[in-house]
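Below: one structure, written as structure tokens.
Heads up, one of the protein chains got dropped from this complex, but the rest are sitting where they should.
So, chain A:
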């Protein structure tokens, strides 16, 4: 049986009585870029955070490149396994979550040095390469507190990329930014798209999703209501709920 690069099979997640994800399945091919849109509280973050097991599923399976991420193992073995898997899954958060006590350089090199046992010299070369990639090389010895939001997010992307992940997850990476800082982060993400990084992007920016993504998922109340290429989901949605959401969103953006 051939497998997709990323497979989410019958993902289910409950918090007590509250069912947040209801039997969600999703395949993403290598190099594909998928956007997840939907109203607040629909389960987008929960789904994204289930992929690297930050919020473990209560049912279903996550597969990456032929390996099950959330496989059942005894606790100790599972910890080893999941730490290994997470090295292959980069994640970018709405609020950046840079390490404030470390310089930009140290933010980028900390995990590779610790987990891949690379030398200081290799780590420095890696930091310079990744920071150059996101246009932040000049701030390599700054502390996060000395950066703008857009700069912080670009460093956070470089930090994730330094682990050479197979998959990148973005959870509303530009939502906390002042409008004038959104574009610099979007540009970096577009660059990754051109380099065929596999990405799953939770976003509320429909224009951005339409311009970079191969596929769009519309989620509402824990289910995927509609999915397809951006032209179809944005221009000719088949579902009433999608139409409503897009209409409200357009009005809100005005």
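Simple rule for what comes next: a residue touches a chain if its C-beta (ideal position, glycine included) is under 8 Å from a C-beta of that chain, and two chains touch if they have at least 3 such contacts; residues count from 1.
Definition applied: contacts and distances are computed from a predicted model.
Novice: Look at the options "Succinate dehydrogenase flavoprotein subunit", "Amino acid ABC transporter permease", "(2Fe-2S)-binding protein" or "Probable chemoreceptor glutamine deamidase CheD" and return the one that UniProt uses as the protein name of the missing chain.
Specialist: UniProt lists the chain that is not shown as "Amino acid ABC transporter permease".
Novice: Could you tell which one of A:83, A:175 or A:211 touches the chain left off the display?
Specialist: A:83
Novice: Contact with the hidden chain only, please: which chain A residues?
Specialist: On the chain A side, contact with the omitted chain comes from 52, 54, 79, 83-84, 86-87, 89-91, 93, 95, 97-101, 110-111, 114-115, 143, 145-146, 156, 159-160, 163.
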